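The complex is shown incomplete by one protein chain, all other protein chains being positioned as in the whole.
Note that the chains take the letters A and B in the order they are written out, and that residue 1 is the start of every chain.
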Amino acid sequence: MEYIFIIIGAIFVNNIVLAQFLGICPYMGVSAKVSSSIGMSGAVMFVMTLATIVTYLIYNFILIPLDITFLQTISYILVISSLVQMVEIILKKVSPALYQALGIFLPLMTTNCAILGVTLLAVQNEFHLIQGAVFAISHAIGFGLAIILFAGIREQLDLVNMPKGMRGAPAALVVAGILALAFMGFAGLV
Amino acid sequence: MNKIEILKKGIIKDNPVFVLLLGLCPVLGVTTSAFNGFGMGMATTFVLFMSNFVVSIIKDFIPAKVRIPSFIVVIASFVTITELVMEAFLPDLFDALGLFIPLIVVNCLILGRSEAFASKNDTFSAVTDGLAMGIGFTLALTALGGFREILGSYSLFGYSFIEGDGMLVFVLAPGAFIGLGYLTAIFLKIIGER
Partner (left out) sequence: MAKKESTFSNMVLTLFLITACAALALAMVYNVTKGPIERGKIERRQAAISLVVPEFDTLVTEKFMPPEAADSLDFNFAYKNGELVGIAVQTFTNQGFSGYISAMVGFYPDKRIYDVVSLEHAETPGLGDKIEKDKSDWSDQFRDFDPTEKQLRLKSNRGDVDGITAATITAEAYCDAIDRAYKTLEENLEERHLSMEE
């Protein structure tokens, strides 16, 4: 039952982008087109889930027993950047088409603060392994939801007349704000 | 490039937040007040400065293929140092900035500058760039923090100037996005990009 709360909480109530401000860089950078947003979401889901699992293991079986939790940030980021590197290599071999489609987004995963953020949050909430994995997948879905919605709106926005000063980033940001306002309606759901 | 040029670029022409749109996560996440924005800006400037410094020194010893992980380890170390020092000596700011301190590691601004500038220039230029980008970043953070604090809490740097609770929306997520959107438009207009 509590898994439902984790899932709904992560996707809607505490949406990683619109409520917790993580993952804004790719959010702004990739959302000009719906197709790239979908690709980005897929990559994020994969890396985020894998990273949460691996960092959970590292935190609980290495950092805590050896009392070196101050190495948390460094070890997590090393895990994430290695995972991204690995995913790149594997994808190139296994599915070159997908690799091409994702293009530059893959290396960009390393600096996606949403990924490091979710791994740190999973530890903070003291989830165990399965809960952590569900948590990560749900947040990735939340990210995908937010970015694809946003991209859909931005594609339409490009076709519209707008004051020159607001075109591009400023308008996009205000739209994101309105989306965030809408998502606030989910508050109190869980 | 002479140092004054670098300074001007970092603070104005290539302002990391308003022009380059880098490092937006903390920009939106911690600017609930001018002081928090300022504190985060200072912390980021410290990390930027130190990591640009170290990267420009060791750049010739790093094989090309491992440069990104190497930069990241350097950055992550300075972030952890900042975290520990803050928790020990500035606990209130530490509480306010919370999760966003370790997230300085993935502030694409810092990695971006290491990759684009510090690894390709001499040390003096690199630290000037770090300082300039940091100041530009701090400026943006403090401005947005001030904007959200004035409208959202009717105060500035903690000093209340009107009775009342303020417009809550500006202290919350939507206000951050909307505030940044308008501030960006204004900044771009002022510096003549539009």
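Going forward, a contact is a pair of C-beta atoms (placed from the backbone, for glycine too) under 8 Å apart; a residue touches a chain by one contact, two chains touch by 3 or more.
As the structure is a computational prediction, the values presented were derived from the model and not from experiment.
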(message) I'd like the shown chains that the missing chain touches, ordered by label.
(response) A, B
(message) Can you say which of B:17, B:42, B:76 or B:126 touches the chain missing from this structure?
(response) B:76
(message) In the complete complex, the non-displayed chain touches which residues of chain A?
(response) 14, 70-71, 74, 78, 124-125, 187-188
(request) Identify the residues of chain B touching the omitted chain, counting contacts across the whole complex. (result) 32, 58-67, 69-70, 73-74, 76-77, 80-81, 84-85, 87-89, 91, 98, 119-120, 165-166, 168, 171-172
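One rule holds in what follows: only the chains that are shown with their structure count from here on.
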(request) Could you give the separation in Å between the centres of chain A and chain B, each centre being the mean of its C-alpha atoms? (result) 21
(message) Under the stated contact criterion, what part of chain B meets chain A in this complex?
(response) 21-29, 68-69, 72-73, 76-77, 79-80, 83-84, 99, 102-103, 105-108, 111, 169, 172-182, 184-185, 188-189, 194
(message) Which stretch or stretches of chain A touch chain B in the complex?
(response) 18-25, 28-29, 70-74, 77-78, 81-82, 85, 107, 110-113, 115-117, 120-121, 124, 164-166, 169-174, 176-178, 180-181, 183-184
